[in-house]
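Every protein chain except one is present and positioned as in the full complex.
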């Protein structure tokens, strides 16, 4: 098992669209580990609290590392990507949150279009360490990092890095954290792993649309699960398994996630479908990833003690 | 502080609509405690696994105790209802779950109308004790009871007992459990408390629409908070405060809940609105109550350590 | 066939909630005609362009005439209500449109909650005659009146006059116009017809939430269709039949309307369900009633030439 370094230099240009049209920046074997220098979701463009998003940001957000080519990964397989560790990097204050005009869970947007003036534009630059994020004199938010955006490539489409869907993408689901494994579909030879957008902490829903964004060294191990066709991304921790739906409206994200979890329980754990449906009614748990991206993300899980 | 008994006898007829048109069955003083004999959501009509919902259920579901008149409660006040305890009652198997045709999170319904045949109708009768619910030989589900439906009365409307909205109602939110306090608006003199529909356990979303329904002795303490006009129900535990939105689509329930929580943080905890918006982005938590009722319910909360 | 007068005097108090708890103001025989003096949706409270909604409106909007008791109407029947004519009444400027804070299709609301400041509050008082509404020097909008709110009573619930649902209500559907017949369910003995909220004109969706509201003399003929259990309101014109769904999100209103239309085609016109489904794909038409009320309303129709 080799450990690879996907540094900024190796990466070169980061990607704002996720598809099969980019050249792989790295080729790895199943079981290999990759340490990735991720940018924050703004590509570092917000350096001070005077850098207003409407002034300093370009047309595209959420730069992605990759694609990483995984030898032997064939369409119809899945990738099992275990998040080994996430560590902040770069000079302080390396954390950023802000409000972005016409974006966010309690703001009119281009989709939920309204006639209101935009909300105020506010930037907070924050010191982030593995001890936590210093929010203000009173509040330090524990460092609970995860990967906001991670995906494989669709077969022929190329998807905006801000959009989560069946390939993974910008799910903004805090369960994609160190210790856990996310399963993604292989749609092209080599799978083409993209990732970025690590968060130092995030509440359920990523309410204003911008978590505590920060550049990181993120280490993942990538393996291939042969002949496992996924409809939606799945996730496994020591305690639970989870299916992840990303679609609008939000109830459809919940439906997609729970229906996929039932299919998983039926296919791999011997459950009858209706029995699984009724059991999840009693013990299923739901995590709201995001309520701000082009698709909303919901994870539906069940404790392994019931499997 | 008096302790009242709202037995089946005292109650007489249970109610399937929640409004100002019923006569109070009990008058209490602020601070009083009431022990309530609640029915299950089917009024006990499903006694064996051969009692199919389509055959044994009547036109209305979810019988409610009440209304309870609270002396001194005036429009513009709120009620603070603390759930003291919930205990199962009645002969075993006293727990019921089932699938109901054209109802449920992964079923076509009268609203999400489709052309499919209904899903199979399955009834499970279950032994419920304070030790847990025996699901099958392998699985016992911990007893984590809560009140599925609790409300005050709207001022002039009378709302189906299956519908959650600003008055509370059929929120199916597991946080309405012993030890916690739910805050509800007073819209009519005396407040008119209705409650019922206790669950022995429930997963997030109440997926198939029927949790582990059971009859109970439920004890609540009711107090009045003067001059506190609520937009949506709120809840408080030792660890967190929470606002509860119930509306469709589900993203609007999340918006309503989070927006109300921000208003609460601004009004009572000294937060600036935009600051609260950004902090909740990092530390807010979301609980999906139901994804099956006429309105979907989401609770948005924040840990008291940040207050 | 008698013609009744439901004047302001006969009506007395208007109703802001629609249910079985009010006393009938009129009893009629099937086939009778009633001329109704309707108020505008603001009960006439907005008299000049300086009367801002936030200042002059009370807690409730949309005053309803009724209930009208129809002899012989029994639960399980339907009422067939033909709109005979609608004429403006009262002193000029008798038309009103305005924007109402936190209400409207392109505004944050209590449900689609956001942090924006409310939109500007603007009132337009308008001269309305059967020739049209004088919008400004350049624009006169043709007089195309219809009944915004018309319903029977639910069996035990009492519904806000602003809410459309299975009983009819605030559908704001321009097809409820003179010459057409709307079919509504009978849930209580006598049916209990409520109506009001006539519009001098309205675009699809009633975008800002306030059409050209005006007081009227509205004449309807009410008949009973025995043993016709309706799921949703239906409508018939010389040219088409239509089913009307009112629910959120809007796609569910479309689903409910089209599914009910298919049921109608199957039950009364001899269509196979799947055949009707495919035919409506080619020739069905959709009318968006409102995109602003607690439920969104969509009518789905088919030309009688295909029946």
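Some notes on this structure:
For clarity, chains are labelled A, B and C in written order, and residue numbers in each chain start from 1.
Everything below uses one rule, namely that a residue touches a chain if its C-beta (ideal position, glycine included) is under 8 Å from a C-beta of that chain, and two chains touch if they have at least 3 such contacts.
Keep in mind that this is a model prediction, so the values were computed, not measured.
Residue A:115 is the one among A:25, A:115, A:139 or A:225 that touches the chain missing from this view.
Residues of subunit A in contact with the chain left out of this view: 16-17, 19, 21, 59-60, 110-115, 155-160, 231, 245, 247-249, 252, 255-256, 258-260, 262, 273-274, 277. Mapped onto subunit B, the interface with the missing chain covers residues 106-108, 112-117, 119, 249. Within subunit C, the residues in touch with the undisplayed chain are 97-99, 104-106, 119-120, 122, 124, 133, 135, 139, 141, 201-212, 248-251, 254-255, 258-259, 262, 274, 277-286, 288, 291, 296, 300, 306.
Just so it is clear, only the chains that are shown with their structure count from here on.
Chain contacts in this assembly form a complete graph, since each chain touches every other chain.
Overlaying subunit A onto subunit C using CA atoms gives a rotation of 180 degrees, to the nearest 5. The mean-CA centres of subunit A and subunit C are about 46 angstrom from one another, to the nearest whole unit. Listed for subunit A are residues 106, 119, 249, each touching two or more other chains.
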